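Just below is one structure, and these are the notes that go with it.
One protein chain is absent from this view; the other protein chains keep their places.
Right, chain A next:
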Amino acid sequence: MPGRGRCPDCGSTELVEDSHYSQSQLVCSDCGCVVTEGVLTTTFSDEGNLREVTYSRSTGENEQVSRSQQRGLRRVRDLCRVLQLPPTFEDTAVAYYQQAYRHAGIRAARLQKKEVLVGCCVLITCRQHNWPLTMGAICTLLYADLDVFSSTYMQIVKLLELDVPSLCLAELVKTYCSSFKLFQASPSVPAKYVEDKEKMLSRTLQLVELASETWLVTGRHPLPVITAATFLAWQSLQPAYRLSCSLARFCKLANVDLPYPASSRLQELLAVLLRMAEHLAWLRVLRLDKRSVVKHIGDLLQHRHSLVRSAFRDAAAEVETLEKEPPGQGEGEVGNNSLGLLQGKRPASPALLLPPCMLKPPKRTCPAPPVSTVSGDEDISDSEIEQYLRTPQEVRDFQRAQAARQAATSVANPP
(Lines give C-alpha, C1' and ligand atoms only; values in the text may rest on other atoms or scores of the structure.)
Protein backbone atom coordinates (compact mmCIF):
# COMPACT_ATOMS: atom_id res chain seq x y z
CA MET A 1 0.00 0.00 0.00
CA PRO A 2 1.35 3.38 -0.80
CA GLY A 3 2.47 5.70 1.91
CA ARG A 4 3.65 2.98 4.21
CA GLY A 5 7.37 3.24 3.69
CA ARG A 6 9.90 1.55 1.52
CA CYS A 7 11.07 -2.00 1.44
CA PRO A 8 14.64 -2.07 2.75
CA ASP A 9 15.68 -4.68 0.18
CA CYS A 10 14.37 -3.51 -3.14
CA GLY A 11 13.19 -0.04 -2.23
CA SER A 12 9.72 -0.54 -3.59
CA THR A 13 6.82 1.22 -2.05
CA GLU A 14 4.43 -1.62 -2.71
CA LEU A 15 4.03 -2.91 0.83
CA VAL A 16 1.09 -5.12 1.62
CA GLU A 17 -0.30 -5.95 4.98
CA ASP A 18 -0.74 -9.64 5.24
CA SER A 19 -1.30 -11.93 8.12
CA HIS A 20 0.62 -15.10 8.63
CA TYR A 21 -1.01 -17.39 11.16
CA SER A 22 -2.86 -14.40 12.57
CA GLN A 23 0.28 -12.41 13.00
CA SER A 24 0.07 -9.36 10.86
CA GLN A 25 3.08 -8.70 8.63
CA LEU A 26 4.05 -5.97 6.28
CA VAL A 27 5.39 -7.67 3.14
CA CYS A 28 6.91 -6.16 0.02
CA SER A 29 4.88 -7.32 -2.92
CA ASP A 30 7.88 -7.12 -5.24
CA CYS A 31 10.58 -9.06 -3.50
CA GLY A 32 8.60 -10.72 -0.74
CA CYS A 33 10.69 -9.27 2.02
CA VAL A 34 8.99 -9.07 5.33
CA VAL A 35 9.34 -5.46 6.46
CA THR A 36 7.77 -5.67 9.86
CA GLU A 37 6.24 -8.46 11.77
CA GLY A 38 3.20 -7.94 13.88
CA VAL A 39 3.93 -7.14 17.49
CA LEU A 40 1.62 -7.86 20.32
CA THR A 41 1.45 -4.23 21.35
CA THR A 42 0.34 -1.37 19.23
CA THR A 43 3.26 0.49 17.82
CA PHE A 44 3.76 3.80 16.18
CA SER A 45 5.20 2.09 13.12
CA ASP A 46 2.20 3.14 11.12
CA GLU A 47 3.28 6.66 11.66
CA GLY A 48 6.85 5.99 10.73
CA ASN A 49 8.21 5.58 14.20
CA LEU A 50 9.14 2.18 15.41
CA ARG A 51 8.51 2.78 19.06
CA GLU A 52 6.54 0.53 21.29
CA VAL A 53 3.85 1.81 23.57
CA THR A 54 3.19 0.13 26.88
CA TYR A 55 -0.20 -1.44 27.20
CA SER A 56 -1.28 0.83 29.98
CA ARG A 57 -0.66 3.84 27.78
CA SER A 58 -2.34 2.44 24.71
CA THR A 59 -6.01 2.40 24.07
CA GLY A 60 -6.08 -1.36 24.41
CA GLU A 61 -7.38 -1.15 27.95
CA ASN A 62 -10.61 0.47 26.95
CA GLU A 63 -11.14 -1.67 23.91
CA GLN A 64 -10.54 -4.97 25.52
CA VAL A 65 -11.98 -6.39 28.67
CA SER A 66 -9.08 -7.29 30.93
CA ARG A 67 -8.96 -10.61 32.66
CA SER A 68 -9.61 -9.22 36.10
CA GLN A 69 -12.53 -7.22 34.78
CA GLN A 70 -13.95 -10.33 33.19
CA ARG A 71 -13.56 -12.12 36.48
CA GLY A 72 -15.28 -9.30 38.30
CA LEU A 73 -18.19 -9.27 35.89
CA ARG A 74 -18.58 -12.98 36.30
CA ARG A 75 -18.64 -12.59 40.07
CA VAL A 76 -21.29 -9.90 39.81
CA ARG A 77 -23.52 -12.23 37.84
CA ASP A 78 -22.87 -15.07 40.25
CA LEU A 79 -23.69 -12.91 43.25
CA CYS A 80 -26.96 -11.81 41.67
CA ARG A 81 -27.88 -15.41 41.07
CA VAL A 82 -26.96 -16.47 44.59
CA LEU A 83 -29.16 -13.72 45.98
CA GLN A 84 -31.93 -14.74 43.57
CA LEU A 85 -32.33 -11.24 42.28
CA PRO A 86 -34.55 -10.47 39.28
CA PRO A 87 -32.67 -10.70 35.96
CA THR A 88 -32.81 -6.96 35.27
CA PHE A 89 -30.73 -6.35 38.38
CA GLU A 90 -27.90 -8.37 36.91
CA ASP A 91 -27.54 -6.13 33.88
CA THR A 92 -27.63 -2.97 35.97
CA ALA A 93 -25.02 -4.28 38.36
CA VAL A 94 -22.78 -5.35 35.48
CA ALA A 95 -23.14 -1.93 33.93
CA TYR A 96 -22.10 -0.28 37.20
CA TYR A 97 -19.08 -2.53 37.45
CA GLN A 98 -18.00 -1.68 33.93
CA GLN A 99 -18.53 1.99 34.63
CA ALA A 100 -16.40 1.76 37.73
CA TYR A 101 -13.69 -0.07 35.86
CA ARG A 102 -13.18 2.83 33.49
CA HIS A 103 -11.65 4.82 36.31
CA ALA A 104 -7.92 4.40 36.67
CA GLY A 105 -8.11 4.29 40.45
CA ILE A 106 -10.30 1.22 40.33
CA ARG A 107 -8.28 -0.46 37.61
CA ALA A 108 -5.16 -0.15 39.70
CA ALA A 109 -6.79 -1.17 42.97
CA ARG A 110 -5.90 -4.27 44.88
CA LEU A 111 -7.73 -7.49 44.29
CA GLN A 112 -9.39 -7.25 47.68
CA LYS A 113 -10.94 -3.96 46.68
CA LYS A 114 -12.09 -5.34 43.34
CA GLU A 115 -13.78 -8.21 45.17
CA VAL A 116 -15.58 -5.79 47.42
CA LEU A 117 -16.49 -3.65 44.44
CA VAL A 118 -18.55 -6.55 43.15
CA GLY A 119 -20.64 -6.37 46.31
CA CYS A 120 -20.93 -2.60 46.11
CA CYS A 121 -22.35 -2.72 42.59
CA VAL A 122 -24.91 -5.32 43.58
CA LEU A 123 -25.84 -3.34 46.68
CA ILE A 124 -26.34 -0.12 44.75
CA THR A 125 -28.55 -1.92 42.23
CA CYS A 126 -30.65 -3.42 45.00
CA ARG A 127 -31.00 -0.11 46.80
CA GLN A 128 -32.18 1.62 43.69
CA HIS A 129 -34.89 -0.98 43.23
CA ASN A 130 -35.83 -0.90 46.93
CA TRP A 131 -34.63 -4.44 47.36
CA PRO A 132 -33.71 -4.77 51.05
CA LEU A 133 -30.17 -6.06 51.00
CA THR A 134 -28.05 -5.14 54.02
CA MET A 135 -24.35 -4.48 53.91
CA GLY A 136 -23.83 -7.10 56.57
CA ALA A 137 -25.40 -9.73 54.34
CA ILE A 138 -23.12 -8.86 51.43
CA CYS A 139 -20.05 -8.82 53.62
CA THR A 140 -20.85 -12.29 54.90
CA LEU A 141 -21.31 -13.55 51.36
CA LEU A 142 -18.08 -11.99 50.16
CA TYR A 143 -16.09 -12.83 53.29
CA ALA A 144 -15.20 -9.17 53.39
CA ASP A 145 -14.51 -6.72 56.19
CA LEU A 146 -17.18 -4.12 56.79
CA ASP A 147 -14.51 -1.39 56.98
CA VAL A 148 -13.09 -2.26 53.58
CA PHE A 149 -16.60 -2.53 52.22
CA SER A 150 -17.66 0.81 53.63
CA SER A 151 -14.66 2.70 52.26
CA THR A 152 -15.05 1.16 48.80
CA TYR A 153 -18.78 1.83 48.86
CA MET A 154 -18.39 5.50 49.78
CA GLN A 155 -15.67 5.90 47.18
CA ILE A 156 -17.64 4.34 44.38
CA VAL A 157 -20.81 6.30 45.15
CA LYS A 158 -18.78 9.50 44.98
CA LEU A 159 -16.87 8.43 41.88
CA LEU A 160 -19.87 7.41 39.84
CA GLU A 161 -21.95 10.28 41.26
CA LEU A 162 -24.82 8.02 42.08
CA ASP A 163 -27.99 8.75 43.95
CA VAL A 164 -28.45 5.79 46.25
CA PRO A 165 -31.72 5.78 48.19
CA SER A 166 -31.84 4.67 51.80
CA LEU A 167 -32.57 1.14 52.86
CA CYS A 168 -36.30 0.52 52.66
CA LEU A 169 -37.32 -0.45 56.17
CA ALA A 170 -40.70 -1.97 55.33
CA GLU A 171 -39.21 -4.29 52.75
CA LEU A 172 -36.43 -5.25 55.12
CA VAL A 173 -38.96 -6.16 57.79
CA LYS A 174 -40.80 -8.40 55.35
CA THR A 175 -37.74 -10.29 54.15
CA TYR A 176 -36.10 -10.48 57.55
CA CYS A 177 -39.21 -11.72 59.32
CA SER A 178 -39.83 -14.30 56.65
CA SER A 179 -36.41 -15.71 57.35
CA PHE A 180 -37.43 -16.66 60.89
CA LYS A 181 -38.13 -20.35 60.98
CA LEU A 182 -41.20 -20.16 63.15
CA PHE A 183 -43.98 -20.71 60.72
CA GLN A 184 -43.96 -24.46 60.75
CA ALA A 185 -43.69 -26.95 63.52
CA SER A 186 -40.41 -28.81 63.60
CA PRO A 187 -38.46 -30.85 66.15
CA SER A 188 -36.76 -27.70 67.42
CA VAL A 189 -39.85 -25.49 67.41
CA PRO A 190 -42.58 -26.50 69.87
CA ALA A 191 -46.18 -26.30 68.71
CA LYS A 192 -46.97 -23.32 70.89
CA TYR A 193 -44.18 -21.35 69.31
CA VAL A 194 -45.36 -21.68 65.77
CA GLU A 195 -46.94 -18.50 64.47
CA ASP A 196 -48.86 -17.31 61.48
CA LYS A 197 -46.60 -15.40 59.14
CA GLU A 198 -49.05 -12.69 58.13
CA LYS A 199 -50.04 -11.81 61.67
CA MET A 200 -46.47 -11.63 62.77
CA LEU A 201 -45.45 -9.54 59.79
CA SER A 202 -48.18 -6.97 60.27
CA ARG A 203 -47.54 -6.61 63.98
CA THR A 204 -43.79 -6.35 63.49
CA LEU A 205 -44.34 -3.65 60.89
CA GLN A 206 -46.47 -1.67 63.28
CA LEU A 207 -43.90 -1.99 66.03
CA VAL A 208 -41.11 -0.86 63.73
CA GLU A 209 -43.18 2.13 62.67
CA LEU A 210 -43.70 2.98 66.30
CA ALA A 211 -40.00 2.67 66.97
CA SER A 212 -39.18 4.91 64.04
CA GLU A 213 -41.67 7.52 65.26
CA THR A 214 -40.18 7.56 68.74
CA TRP A 215 -36.59 8.12 67.62
CA LEU A 216 -35.39 4.56 68.16
CA VAL A 217 -34.35 4.00 64.56
CA THR A 218 -32.61 7.21 63.49
CA GLY A 219 -28.85 6.88 63.52
CA ARG A 220 -28.94 3.20 64.46
CA HIS A 221 -28.41 0.03 62.49
CA PRO A 222 -31.91 -1.01 61.36
CA LEU A 223 -31.58 -4.74 61.88
CA PRO A 224 -31.46 -5.02 65.70
CA VAL A 225 -34.60 -2.90 65.95
CA ILE A 226 -36.40 -5.30 63.64
CA THR A 227 -35.17 -8.27 65.63
CA ALA A 228 -36.50 -6.75 68.84
CA ALA A 229 -39.80 -5.86 67.16
CA THR A 230 -40.19 -9.36 65.76
CA PHE A 231 -39.57 -10.83 69.16
CA LEU A 232 -42.14 -8.60 70.82
CA ALA A 233 -44.68 -9.24 68.09
CA TRP A 234 -44.21 -12.98 68.41
CA GLN A 235 -44.47 -12.87 72.19
CA SER A 236 -47.55 -10.71 72.19
CA LEU A 237 -49.49 -12.99 69.86
CA GLN A 238 -49.56 -15.77 72.48
CA PRO A 239 -48.10 -14.27 75.63
CA ALA A 240 -49.23 -17.04 77.93
CA TYR A 241 -46.86 -19.58 76.45
CA ARG A 242 -44.16 -17.32 75.11
CA LEU A 243 -43.35 -14.87 77.88
CA SER A 244 -40.94 -17.37 79.33
CA CYS A 245 -38.84 -17.43 76.19
CA SER A 246 -35.87 -15.06 76.12
CA LEU A 247 -34.65 -13.09 73.13
CA ALA A 248 -31.54 -15.21 72.72
CA ARG A 249 -33.50 -18.44 72.81
CA PHE A 250 -36.01 -17.02 70.37
CA CYS A 251 -33.34 -16.24 67.83
CA LYS A 252 -31.78 -19.64 68.28
CA LEU A 253 -35.12 -21.33 67.70
CA ALA A 254 -35.78 -19.25 64.64
CA ASN A 255 -32.33 -20.00 63.32
CA VAL A 256 -31.39 -16.35 63.04
CA ASP A 257 -28.29 -14.60 64.37
CA LEU A 258 -28.95 -12.38 67.35
CA PRO A 259 -27.38 -8.98 66.69
CA TYR A 260 -25.72 -7.57 69.79
CA PRO A 261 -27.70 -4.28 70.11
CA ALA A 262 -31.05 -6.08 69.88
CA SER A 263 -31.44 -6.48 73.64
CA SER A 264 -30.98 -2.78 74.33
CA ARG A 265 -33.40 -1.94 71.49
CA LEU A 266 -35.84 -4.31 73.14
CA GLN A 267 -35.58 -2.47 76.43
CA GLU A 268 -36.06 0.88 74.71
CA LEU A 269 -39.11 -0.37 72.85
CA LEU A 270 -40.60 -1.75 76.05
CA ALA A 271 -40.02 1.57 77.79
CA VAL A 272 -41.88 3.37 75.00
CA LEU A 273 -44.76 0.88 75.24
CA LEU A 274 -44.93 1.28 79.00
CA ARG A 275 -45.17 5.03 78.69
CA MET A 276 -47.94 4.65 76.17
CA ALA A 277 -49.75 2.24 78.47
CA GLU A 278 -49.85 4.90 81.15
CA HIS A 279 -52.15 6.88 78.93
CA LEU A 280 -54.56 4.13 78.10
CA ALA A 281 -57.35 4.25 80.61
CA TRP A 282 -57.94 0.58 81.22
CA LEU A 283 -54.25 -0.21 81.33
CA ARG A 284 -53.24 2.44 83.76
CA VAL A 285 -54.94 0.67 86.62
CA LEU A 286 -53.09 -2.51 85.93
CA ARG A 287 -49.71 -1.00 86.78
CA LEU A 288 -47.88 -2.82 84.06
CA ASP A 289 -44.23 -3.64 84.02
CA LYS A 290 -41.88 -4.75 81.29
CA ARG A 291 -43.19 -8.28 81.18
CA SER A 292 -46.89 -7.70 81.60
CA VAL A 293 -47.06 -4.93 79.02
CA VAL A 294 -46.35 -7.54 76.34
CA LYS A 295 -49.81 -8.96 76.82
CA HIS A 296 -51.38 -5.67 75.84
CA ILE A 297 -49.22 -4.79 72.88
CA GLY A 298 -52.18 -5.46 70.59
CA ASP A 299 -54.25 -2.77 72.26
CA LEU A 300 -51.40 -0.34 72.38
CA LEU A 301 -50.69 -0.76 68.71
CA GLN A 302 -54.30 -0.30 67.83
CA HIS A 303 -54.33 3.14 69.41
CA ARG A 304 -50.71 3.94 68.83
CA HIS A 305 -51.19 7.22 66.99
CA SER A 306 -53.23 8.93 69.65
CA LEU A 307 -51.21 7.37 72.45
CA VAL A 308 -47.93 8.64 71.08
CA ARG A 309 -49.39 12.10 70.80
CA SER A 310 -50.63 12.10 74.36
CA ALA A 311 -47.82 10.21 75.98
CA PHE A 312 -45.00 12.23 74.52
CA ARG A 313 -44.74 15.89 74.18
CA ASP A 314 -42.73 17.08 71.27
CA ALA A 315 -39.46 18.35 72.60
CA ALA A 316 -39.33 21.12 70.04
CA ALA A 317 -42.85 22.30 70.69
CA GLU A 318 -42.11 22.09 74.38
CA VAL A 319 -39.16 24.41 74.07
CA GLU A 320 -41.19 26.87 72.05
CA THR A 321 -44.11 26.95 74.44
CA LEU A 322 -41.74 27.48 77.30
CA GLU A 323 -40.21 30.38 75.45
CA LYS A 324 -43.51 31.98 74.62
CA GLU A 325 -45.46 31.44 77.79
CA PRO A 326 -44.39 32.02 81.33
CA PRO A 327 -43.21 28.87 82.95
CA GLY A 328 -45.58 26.86 85.02
CA GLN A 329 -48.31 27.24 82.50
CA GLY A 330 -49.70 25.12 79.74
CA GLU A 331 -47.22 22.29 79.58
CA GLY A 332 -49.68 20.30 77.58
CA GLU A 333 -50.83 18.25 80.50
CA VAL A 334 -54.31 19.62 80.54
CA GLY A 335 -55.56 17.05 78.10
CA ASN A 336 -53.98 14.25 80.02
CA ASN A 337 -55.32 15.49 83.26
CA SER A 338 -58.84 15.36 81.97
CA LEU A 339 -58.29 11.80 80.93
CA GLY A 340 -56.87 10.98 84.30
CA LEU A 341 -59.69 12.61 86.15
CA LEU A 342 -62.02 10.11 84.63
CA GLN A 343 -60.16 7.44 86.44
CA GLY A 344 -59.57 9.53 89.48
CA LYS A 345 -55.86 9.15 88.98
CA ARG A 346 -53.23 11.27 87.30
CA PRO A 347 -51.21 9.75 84.53
CA ALA A 348 -47.52 10.35 84.49
CA SER A 349 -46.65 13.68 82.94
CA PRO A 350 -45.75 13.33 79.29
CA ALA A 351 -42.18 12.42 78.69
CA LEU A 352 -40.06 14.22 76.17
CA LEU A 353 -40.04 12.61 72.76
CA LEU A 354 -36.31 12.51 72.22
CA PRO A 355 -33.80 10.01 70.93
CA PRO A 356 -32.37 7.89 73.76
CA CYS A 357 -28.97 9.55 73.44
CA MET A 358 -30.53 12.87 74.42
CA LEU A 359 -32.51 11.42 77.30
CA LYS A 360 -29.53 9.98 79.07
CA PRO A 361 -27.75 12.44 81.33
CA PRO A 362 -24.49 13.63 79.81
CA LYS A 363 -21.61 11.53 81.03
CA ARG A 364 -19.46 14.49 81.84
CA THR A 365 -20.13 18.13 81.36
CA CYS A 366 -17.64 19.57 78.95
CA PRO A 367 -16.41 22.78 80.48
CA ALA A 368 -16.28 25.59 78.02
CA PRO A 369 -12.66 26.10 77.07
CA PRO A 370 -11.24 29.23 78.63
CA VAL A 371 -11.07 32.07 76.20
CA SER A 372 -7.42 32.26 75.42
CA THR A 373 -5.81 35.58 74.75
CA VAL A 374 -2.96 34.18 72.77
CA SER A 375 -1.77 36.38 69.97
CA GLY A 376 0.53 33.91 68.28
CA ASP A 377 3.43 36.31 68.21
CA GLU A 378 4.33 36.36 71.85
CA ASP A 379 7.85 35.96 73.07
CA ILE A 380 8.89 32.45 73.89
CA SER A 381 11.04 32.31 76.97
CA ASP A 382 14.21 30.28 76.89
CA SER A 383 13.36 28.50 80.08
CA GLU A 384 10.18 27.19 78.57
CA ILE A 385 12.10 25.64 75.70
CA GLU A 386 14.86 24.36 77.94
CA GLN A 387 12.37 22.24 79.84
CA TYR A 388 11.97 20.12 76.74
CA LEU A 389 15.66 19.51 76.18
CA ARG A 390 17.82 16.89 77.80
CA THR A 391 20.90 17.90 79.71
CA PRO A 392 24.17 16.37 78.48
CA GLN A 393 24.19 14.03 81.46
CA GLU A 394 20.68 12.87 80.63
CA VAL A 395 21.71 12.34 77.03
CA ARG A 396 24.58 10.12 78.10
CA ASP A 397 22.32 8.17 80.44
CA PHE A 398 19.75 7.75 77.73
CA GLN A 399 22.32 6.52 75.24
CA ARG A 400 23.67 4.07 77.75
CA ALA A 401 20.20 2.78 78.48
CA GLN A 402 19.44 2.40 74.81
CA ALA A 403 22.66 0.50 74.20
CA ALA A 404 21.91 -1.79 77.13
CA ARG A 405 18.44 -2.46 75.77
CA GLN A 406 19.82 -3.24 72.33
CA ALA A 407 22.29 -5.64 73.85
CA ALA A 408 19.55 -7.33 75.82
CA THR A 409 17.28 -7.79 72.83
CA SER A 410 20.09 -9.10 70.68
CA VAL A 411 20.97 -11.61 73.36
CA ALA A 412 17.32 -12.61 73.68
CA ASN A 413 16.99 -13.07 69.92
CA PRO A 414 20.19 -14.67 68.86
CA PRO A 415 20.78 -14.18 65.14
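Observations on the model:
Criterion: contacts are C-beta pairs under 8 Å (C-beta built on N, C-alpha and C of every residue); 3 or more make two chains touch, one makes a residue touch a chain; residues count from 1.
Simple rule for what comes next: contacts and distances are computed from a predicted model.
According to its UniProt record, the chain left out of view corresponds to "TATA-box binding protein like 2" among "TATA-box binding protein like 2", "AP-4 complex subunit epsilon", "Succinate dehydrogenase subunit 3" or "Integrator complex subunit 11". Checked against the full complex, the candidates A:29, A:150, A:175 or A:202 give a single residue touching the omitted chain, namely A:150. Which of A:14, A:30, A:171 or A:213 touches the hidden chain is settled by the complete complex: it is A:213.
Check A:187, A:361 or A:376 against the missing chain and you find that the one touching it is A:376. The omitted chain makes contact with chain A at the following residues, 134-136, 146, 150, 153-154, 157, 163, 166-167, 213, 215, 217-222, 314-317, 319, 354-355, 357-358, 368-369, 371-378, 380, 384-390, 394-395, 398-399.
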